[in-house]
Structures are given as C-alpha cells and as structure tokens.
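Note that this complex is displayed minus one protein chain, with the remaining chains in position.
Just so it is clear, A and B label the chains in written order, and each chain counts residues from 1 on its own.
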Amino acid sequence: MNDKKLHIDPAALFLMLGLIGLVLFYIWPFTLSLWYSLLDKPVKGSFVGLNNFIELFHNKSYLMGLKNTLLFIGVSVPLGMILSLLVALLIHRVKRHKKLFTLVFLIPLVIPSGSMVFFWKALFLNEGYVNALLNFIGLNGVNWLETSAALYIILLIFLWKNLGYNMVLFMAGIHNIPKEYYEAAAVDGANAFQTFFRITLHCLTPMTVLVVIMSIINSFKVFKEIYLITGSYPHESIYMLQHFMNNMFYSLNYQKLTTATCILVLIITLMVQFLFRFERRAVE
Amino acid sequence: MSRRYADSWIMVSLIFLGVLFMLPLVVTLTNSLMPANDILSHYTTRLSVFDIVNGVKERYIQIPLIPSQISLSQYADVLVNQPSFLILLTNSLKITVPVVLGNVIVSMLAAYGFSIWKWKHKEKIFFIYIVVMLMPLQAVLVPNYIVADQLGLTTSYLAIILPGIFSPFGTFLLRQNMKSLPKEYFEAAQVDGANSLYMFLHIALPQMKSGIAALAMLVFIEYWNIVEQVIIFIKEYYREPLSVFLSHIPSENISMIFAASVVYMLLPLWFLMLGQKDLEKGIELSGIK
Partner (left out) sequence: MNKLISMLCIAALLLTATGCGRTSESSVEQLLGEELSGEITVSCYDTMMYKASLDTAAKSFEEKNPGTKINIETYSPMPEIKTSESKGSSMAVVAIKEDSQDDTEYISKINTELMSGEGADILAMDILPYYKYADGGQLEDLQKYMDADDSFQLDEYRKNIIEALKYNGGQYVMPMDYIFDYIAYDSSLFTEDEQQKFVNDNTFTYDQLIKSAEGPFHRANAETTTPKRMFGGSAFSTMQPGMFNEMMQLDIGTFLDMESRTANLTDGRFAELLESLSTYDQNGYFLPSTESSKSRELSMEDFAKQREEQLFYKLKSHFSLLMEALEKGGATKVMVSIGSMSNGNEDHDKTLGLLNNENQEVPFTYTQAYGINANSDNKALAWAFLKYLMSEEMQTSVDVGRFGLPVNNAARLEKAKMDITGVSFQKGMTSAAKSQNGKKDAAPNQDKEQNQNVESTELTESQQAALDQYVKTIEDFSDLLNYCPIQDEIVKRMIIEEVAYYFDGSKNAEEVAENLENKIELYLNE
C-alpha cells in the first residue's frame, strides 16, 4: 500500500490551489454570512437566533421575489428543455448544414447582454416596434415591460439566449443512443411516438440532471437582462430574488442580505440533493 | 415520399426558427451601418415639429431591416471620436483576461486533482462545488463583498477578478470532461513509472484541449458580459466595463449604440467562429456520466 500514499499527495497538491480559493472566497464568507444572519446588526450586534429568518418570511418584497424566482425557474427550465430537445431532434434529422444550424442557435449564447438591451427596449417599449406592428394591424398595444406581460418578455429572452447550450447537450445525447435500439423498435413495429418516449427520452434521462442544473444557472443569469432593461424596480411580475438582494446590497442591509443568502443556500442544497437522488434512480 | 415531405418540413421550420434567432443580431449589424440621422429618426419617440403639424399624435419606434443609406460614420464615431469607448473596452479586457487565464489554470489543476484523487469522500467535496456553482450571483456577491472588505479591495477590479478565478464552474466542467478519458491511459503510464505531473502534462492536458477551449470561451463570455459585480464594486464611470456602459448610453448618443454594440460583440463572436467545434465538444463532454 505504499503506492496509495504516492497517489494521494499529488492529487491533493493539484486540488490545493482551487480548494483554498474556494474556501477563501466562497465557503468562509458563506459561513460568515450565516453568522451575520443570526445577529441583529453587523456591528456590536447581539445574537437574535432565527429572528432575522422569521422577519424575512414576513417581508412582502422578499416573498414576492422568492415566489417570482421559483415560478420563473418552474416555467423556464422545463420550457427551455422541451424547446431545446425539439430543436436538437430537428437538427439531428436534418442532413445538410448541421454545423451552420448549430452555430445559429449558439450565437445568442455569446452575444453580450449589453449589446442587446437597446434592441429589446426598441421592440418592447410602449412606443416600441411590436406595438407599432400591433397598431398597424388594428390591435391595441400592450405596455410590455410595465404590465404582467413582462414575464413573457423575459421568458422569450431567456429562451433565445440559452436554447443553444441545452441543445448541444441533447444533440450529443441523441447521437450516443445506439442505432440498434431504433432498429429493434422498428422490428417490433413501434410507432414514432413510442420510439420517441421509450427510447430517445429514456436514454436521455441521465443527461437531464445536467441540463436542469445548467438551466437553473442560466435562469438566474437572466437577471442581467431584466436589470439592464427595467432597472432596480421593475414591474412586480418580474421582481426576482436577485432584485431584492441587489437592492439590499445598495442599502447595505447585511441582515436581510445574509439571511436571504442562507435560505438560498439551503434551497439549492436541497434541490441538488433531490436531483442527484433522481439521477441515481433513473440510472438504476 | 412522406419521408421527403417530412424532411422538407424540418428544413423549413429550422430555417424559420434560425431566422428568428438571428434577427436581433442581423438588425444590430445592419443598423450599425445607418447614418446618425436615420437612427435618430427611427428610434426617437418624441414628436417633432413636423409631426405636430401633420397631426401625428403618437410615434412608434421603427426598426428597419435594411438601411436606406450605408455609412461607416458610426464606427468612426465610436472608435476614433469617442476615446471613452476605447477606455471602457480596455476596462472590459482588464477584468476578463485575468479571470479567463486564472480560472482555466486553477480549474485544470483542480479537475485533474479530482479525477486522480482516491479519497472516498471526494464526491461530497464535489457536491459543495456544485452547490456553490448553482448560487445566483447576488448570493455570491455578499461573500465576495465580505472578503473584499476584509482585504480592503472593495473598489478594486481585484474584488471581481479573484472570486472569478476561483469560481467552481470551471472545475465542474473540466472534471466532467476528464471522465471521458479512458482509465487505461493513466494505468499504462503508471506502469511505465510516470508521476502524476507527467501524466497531467502529457496525457490529461492534450486530451482536454476541447474542454479547456470551451471553458475559456464560456468564462470569457461570462465576464465580458459582467454587470452585477460592476454595479456593486465599481463606482466611477470611467472604470466601468462596456457591458454596463451600453445599457445607460445617454439618449443624445443613441446613434452610435449599434456600432458600439457590434464592436462589443465582435470578440466573442469571433471566438465562437474559431472554436465552435471545441465549444460543442466541451459542452457535450460535460454531460458525461
């Protein structure tokens, strides 16, 4: 077992830099914020137990942000997955220009949000292009960004931007499904729907966990667009947890901020654990 | 017969979707070639004297697909007449380049470390990586701010760069990539008496090229596109990167906004053209179980 010692040490060495950084810049301050969330004020504060948590759960703005964020994840992640799977299947079936099509759907991924803000605004402002078109065909315009329609706009931007990533993942998944499965299905006389659900979807299940994880990450990132287009206080239907935290950051309200962070860590930990359990079951 | 019918339907729907997806990019490109007056007349909603005379009550924004006149004056404006634009572009580079380099190096090492580590609890450590990775930026910003405060860096680019370097996404992506490497490679090398550094440099790295390229690209895009950290840490307008600047460009300067946007997205677009294959492969391999 002399051998083993030789292997552990270099591995730890390789890991060292990354781990130290992670602890220093993420884990340690997270612990610190857990500590802050238990005090009544950051300076000379005294211990108040779970008071901040209770207070936060009575805070209307926080609840609104939490609700909207969860709702957005709940809608955008499945919708994004379905659409990207659809596009992946289409590209998989197409015979020519596969690379070009992939490129087209990947491009939104690399376009900086800042470059597109003006375009989105020009489209969806009250005097924007979309309303001009609606007006032209005789319909009344909608103030897209200042009514509850804002949620659809954000959903649209999210799909536009993030479809490519999941699509590439699904394409790889579809590509790796052995051809024999389909041949066997054809022999059994299965129709297209059966083939899709029994084989394609079934073989892609292990991959969905990763797709979900990436989609959640990206759904958090759509805040960038919301913020750049509508500012700190948008219409309440798109007021996300990130708005709350961002605004708390401006007023430097450490208590609410750290408490909100702790709750988020908890939610995400549970979510990841659930996903992994789901994955394990799917593999079995 | 029906097969061919279906194929053409697929083609049509893909082209339709593709055009829809490319529309924002195309509009930005074509409008960047419009002369300033055209942009102003198309994109302002304020009524002019002529409108009032003509009895126009409301004015809508018009987005023309093809400019009636083509001029490069907007680009000249952005690149030559507006020194601030170039300053902001350099600011973007100053933040992005160190983060990309640092994060790629740290992630390569850590990902390799993870795959050769034989401790039975390593998956639990990896679990922490995934949880941190999933955190929205706002949640990470608090810890970032606390550390920056303790290090006295709250107004420095380092407050953005350092957490960026150690961000766990890279480690995750590369580790997933590394899982695709056949174990036999390492075993064979070990039999030959190679140490782990040798294996890292000569086996892991060459095999991970696509993954590394994909990571570099994704991190580059992420930090080229940086918004949240900047609004927290950077107070002076001349130290902002372009991403933030473009969103609050003053209304008298909107004529140059498309040209500025195009210049701003050229670099990431160019990277995508160069490395589309690597990006795809890198993303694909991250899905490996």
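Keep in mind that, in the parts below, a residue touches a chain if its C-beta (ideal position, glycine included) is under 8 Å from a C-beta of that chain, and two chains touch if they have at least 3 such contacts.
Keep in mind that this is a model prediction, so the values were computed, not measured.
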| item | value |
| --- | --- |
| From A:166, A:247 or A:261, residue that would touch the chain that is not displayed | A:247 |
| Sole residue of A:34, A:89 or A:217 that reaches the chain not shown, by the stated touch rule | A:34 |
| Interface with the unshown chain - residue positions in chain A | 31, 34-35, 38-39, 41-47, 59-62, 64, 126, 141, 143, 146-147, 233, 235-236, 239, 244, 247-248, 250-254, 256, 269, 273 |
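Rule of thumb we're sticking to: only the chains that are shown with their structure count from here on.
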| item | value |
| --- | --- |
| Distance between chain centroids, defined by C-alpha means - chain A, chain B (Å) | 15 |
| Touching residues (chain side chain B, partner chain A) in the complex | 7, 10-11, 13-14, 17-18, 21-22, 24-25, 27-28, 43, 45, 58-63, 106-107, 109-110, 112-114, 116-119, 125, 127-147, 162-163, 165-166, 168-169, 171, 176, 195-197, 200, 217, 221, 224-225, 227-228, 231-232, 242-247, 249, 254, 257-258, 261-262, 264-265, 268-269, 271-273, 276, 279-280, 283-287, 289 |
| Touching residues on chain A, where the partner in the complex is chain B | 4, 7-8, 10-19, 21-22, 24-30, 32-33, 87, 90-91, 93-95, 99, 101-120, 122-123, 125, 127-129, 131-132, 135, 160, 163, 165, 168-169, 171-173, 206-207, 210-211, 213, 216-217, 220-221, 223-224, 227-229, 241-242, 245-246, 249, 257-258, 260-261, 264-265, 268-269, 271-272, 276, 283 |
